[in-house]
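Coming up: chain A.
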Amino acid sequence: MNQQVPVITVRNLVKKFGSFVANDHLNFDVYQGEIFGFLGANGAGKTTAMKILCGLSSPTSGEAKVAGFDIYKETEKVKRNIGYMSQKFSLYEDLTVAENIRFFSGVYGISPSDRKEKQQKLLKDLGLESAKDSLIGSLPLGWKQKLAFSVAIFHDPKIVFLDEPTGGVDPITRRKFWDLIYEASDRGITVFVTTHYMDEAEYCNRVSIMNAGRIEALDTPENLKKQYSAKNMDEVFLKIARNTE
Partner candidate 1 sequence: MKQFIGFLKKEFLHIFRDPRTMMIIFLLPIVQLLLFGKVINTDIQNSRIAILYQSHDNTTREITSKLVSSGYFVLGEELMPGDDVEDVFRKGKVKMVVTFGPEFEKSLERDGKAEVQLLADASDPNTARILTNYASGIINDYVKKEKLQNLQLPNQINTEVRMLYNEGLKSVYMFVPGIMAMILMLISAMMTSISISKEKELGTMEVLLASPLKPIQIVLGKVTPYLLLSFINALTIILIGVFIFGVPIKGSFVFLMAESFLFIMMALSLGILISTIAPNQMVAMFISVLALMLPTILLSGFMFPIENMPLPLRIISHAMPPRWFIVIIKNIMLKGTGILFVWKETLILMFMTFVFIALSIKNFKIRLE
Partner candidate 2 sequence: MEVQKGELFGLIGPDGAGKTTLMRILMTLLIQDKGMATMNGFDVIKDYKKIRNMVGYMPGRFSLYQDLTVEENLNFFATVFKTTVSENYDLIRDIYIQIEPFKKRLAGKLSGGMKQKLALSCALIHKPEILILDEPTTGVDAVSRKEFWEMLKNLQQKGITILVSTPYMDEAMLCNRVALMQKGKVLDIDTPRNLVDGYTRKLYAIRSNDMHRLILDLRSYEKTDSAYAFGQYLHVTGKDDEVEATEFENFLMRKNHQNLEVFDIQPTIEDVFMELLGIEE
């Protein structure tokens, strides 16, 4: 992880919906190759902030740069340099694995020859060579999630946003998924991830915890536990949420 190179910078970011303040003066940096955990209770404003950083929504005020591009003016460039995966939408269930890869390659302008090469490597790494022509809908959830993640970083984005990527899978599959996250991070891809599993928060390099639109805490899991004199992240989370209620 390179502490010197910020790939996301957020300064005084505010997003209001009418009188409701969804994001209240957010300030943070995320560095290259970092695994950044973005935690918070339901309705704390995580999704809103994530949408802004992905260029899907404009903030009310404040500044933010993603992959070096301004999120107001250069949303197209932002979108080219990020990958996105959520539990709800990942891949087209009625297309095959290869067709999904071809489609998303097309979206990001990857040339067919590059695609073939990368596709082969991807399927080999995941051990899914035999499933190349299977419909996504017919695959087990764990495979789908791995594929969805691999497709999300297929175009080598600078940052990949993961919105609760591991919901609903068994503990082993969940951990295998994190292996992929670590690998991506080793390759220099920044991983921005939300989760409700508090043990997963421990796997992150740094964690931010949101509450009522504000970032209440941001540090390494280690420091957060010291700061809140807690045994684990679960306790940290509960303490922060209780304090601010």
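On the choice of candidates, all candidates are chains of the complex that A comes from, given by their letters.
Just so we're on the same page, contacts are C-beta pairs under 8 Å (C-beta built on N, C-alpha and C of every residue); 3 or more make two chains touch, one makes a residue touch a chain; residues count from 1.
Quantities reported herein were computed from a predicted structural model and do not represent experimental measurements.
J.: Looking at this complex, which of 1 or 2 sits next to chain A and touches it?
T.: 2
J.: Please output the residues of chain A touching candidate 2 within their complex, sorted ascending.
T.: 40-44, 140-141, 164, 167-173, 175, 178-179, 182-183, 185-186, 196-199, 202-203, 221-222, 232-234, 237-238, 241-242
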